[in-house]
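Here the complex is missing one protein chain, while the rest keep their positions.
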Amino acid sequence: MGMSLAGAARRGAAFAARLAPGPRRALALLAFWFVIAIVGPLLAPHAPGEIVDRDVFAGFSARHWLGTDYLGRDLGSRLLWAVRYTVLICTLSTLLSCGFGIMLGIAATAMSVWVERVLGRLMDGLLSIPSLLFALLVIAAAGESVPALILTMGVIYMPGSYRTSRALALRIAQADYVMAALARGEGRIFVILREILPNMTGPLLSDIGLRFVYAVLLLSNLSFLGLGVQPPLVDLGSLVRENVLGMVYGAPAVVVPTIVLALLTVGLNFALDRQRP
Amino acid sequence: MGRLILNRLAASAFSLAFVVVTIFAITAALPGDVADTLLGQSATREATAALRHAMGLDQPAWVRFGRWVWGMLHADPGRSLMTGRPVAELVGPRLYNSLLLAAATAAVSVPVSLVLGLACTMARGTLFDRVVTLLMLGTVSVPVFLIATVAVFVFAVQFHVAPALADINAVHSPLQFIRVFLMPVVALAGATTAQMSRMIRACLIDVFSAPWIEMAVLKGVAPVRIVLFHALPNAIGSVVNAIALSLSSLLGGVVVVETVFNYPGMAGLMVDSVAARDVPVVQCCALIFCVAYLSLTTLADIVAAASTMRGRAH
Partner (left out) sequence: MPASLQDMSLSRRAALGFGLGGAGILAAGPRAGAQTPDTPRRGGHLRLAGFAGSTADTLDPARMSAVNDFVRGKSFYDGLVALDDTMAPRPGLAERLDTDDFRTWHITLRRDVCFHDGAPLTASDVVYSLNRHKDPAIASHQRIVAMEMRDIRATGPLTVEIGLVGPNVDFPAILGMDNFAIIRDGTKDFSTANGTGPFICTGFQPGIRTTGRRNPEYWGQPAWLETIDLIAISDDMARHDALLSGDVDIIASANPRLVRLLRARRFGIMESPVGTYTDLAIRLDQSPGHSADFVMGMKYLFNREQVRDSVFLGFARIANDHPIPPEDPYFAADLPQRVYDPDRARFHLKRAGLGSGELALFCSPAALASVDIAVLLQYAAQRAAGLDLGIRRMPVDGYWSQYWMRTPMSFGNTNARPSVDMTFALSFFSRATMNESRWRNPRFDALLLQARGERDDAVRRRIYHDMQAMVRDGSGVCIPAFTTSLDAFDPKVRGLRPNRAGQLMGYGFTRWVWLDGGGVSP
């Protein structure tokens, strides 16, 4: 297990070394958040639902480093759980939306004009429904659960990914080496896998990173409608939302999760943004 | 040009039909219906069955959908199941409010984003560019509900510079308009501007890498001149697209701001109607959002097409 992990890390590092500095920094940051998501809850001193203090919205203290929340639960412990769920849900939903988006985007360039047109209109339709309202509808219909959240957010961000990858694929498909490969008589699938996809990796990775950030933000805004992970577990946005009244007392319960949320999104965004000249 | 518009219209009709069918399918899958909502805790099986029958809800879903489509084809969105009033009467004032808020936000955010986007492009890589970028990223990285909530508490409660509620009935003069709309518009414009200015910057930088711009730079044309007279005209298509995309979310994507400022707009109406299972109103709202999105993007496409034609004519 240890060996394979180390091997995977080595292979990952080798892959990262080939990338542009933007996606590389973003990957490193993501890896950091993954570690917190995996290890964090194991280090939590209290259960996420345990009431540890009569005092609500308590400040920083030796007993409860990050104070207590609106019920008197340990904020630090809840924060560690929240990072796990936000990272988990957003990663999976991003993989889902980008996986399908990229697949359809590339397929659209390779297939007949009609398929491409119909796909484009469907994606337009999806884009036109406000994402928060769409999520509200779907989750109300499907029930509030982690898979439902992942699936909904995956559908919401698929059109964006589709558009980006289609544009990229179109540009590359007109490049000389692709023409050459087609002229050589290579199969379509072969061309897509060997010529088009590898040349899209860089820009696609930054697009995926951006969609991850959007997913984090959408998930936090969903908490405004009361949607999120089932209690006593929590995601970062819901953690901010459920403690928002603590704002008037300057409670760490609202300040700290907000900072963590901002670090997660700004950090990734900034890392990806810097790659441009 | 005429063909482009016709093509877009036909394509839009297809997208609209898709949205309407999707929304109806989802609402049909929602647990409970308007009879349950009306009866609340007193919803016994017998009482809901009787009410459902009285309201005509016991017909199959496709019959109700067909009836709705038929009505829409005659420009009649039907009646709200919850209140019994015509949907148009319910949606009308809300749509006006939403358009007003969206227009006010656009009036602020479009010029600001253009200026910021241009300035950052000209000064790209400098400290100014980085600070603006960081600020913009910071704005979109914090949930809107927190920004709005903190803003109200600070400006309305602590300093009394603006009202806590955006009471549209209190507007009788331009000054009052500014007072009432100040905070919601700032809360909305923050995120919109951030998104728009970054997209504009990206579009401009894209154009900048073109060889003829490099030529101009080598020829020693002033940077301001390059941006305004060489890069901007060529980027208009994508810039207008970026603006359209950002603005399209101002109608339905503002649930949070409407709620925090108690502003009666379309997004809140749709949330209410989903909760009440008031399907005709939900349908009408979704339709309006879709039309708004499609007309904005179509408009952007037309502008883009027009600008390329002009470019060719040169």
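Side notes on the structure shown:
When the chains are written out, they are named A and B in that same order, and each has its own residue count from 1.
Just so it is clear, a contact is a pair of C-beta atoms (placed from the backbone, for glycine too) under 8 Å apart; a residue touches a chain by one contact, two chains touch by 3 or more.
On a predicted model such as this, the values are computed, not experimentally measured, just so you know.
Contact with the chain not shown here comes from a single listed residue; of A:19, A:47, A:146 or A:181, that residue is A:47. Listed residues B:80, B:98 or B:283: the one in touch with the omitted chain is B:80.
Of the options B:95, B:226 or B:276, the residue whose C-beta touches the omitted chain is B:276. From the options B:3, B:74, B:160 or B:219, the residue with contact to the unseen chain in the full assembly is B:160.
In the full complex, chain B touches the hidden chain at residues 30-32, 35-44, 47-48, 50-51, 53-55, 80, 82-83, 85, 90, 93, 149, 152-153, 156-157, 160, 163-165, 167, 169, 259-262, 264, 268-269, 272-278, 281. Interface residues of chain A with the unshown chain, by the touch rule above, are 47, 49-51, 54, 56-57, 70-72, 139-140, 143-144, 226-227, 230-232, 244-249.
Everything that follows uses one rule, which is that only the chains that are shown with their structure count from here on.
Chain A and chain B have centres, each the mean of its CA atoms, that are 23 Å apart.
Interface of chain A with chain B (complex): residues 117-118, 120-122, 124-125, 127-133, 136-138, 140-142, 213, 217, 220-221, 223-225, 237, 240-241, 244, 247-248, 254, 258, 261-262, 265-266, 269-270, 273, 276-277.
Taken together, the chain B residues at the contact with chain A in this complex read 11-12, 14-16, 18-19, 22-23, 26-27, 29-31, 124-125, 133-134, 137-138, 140-146, 149-150, 153, 198, 202, 205, 209, 248-249, 251-253, 255-256, 259, 267, 270-271, 274, 282, 286, 289-290, 292-294, 297.
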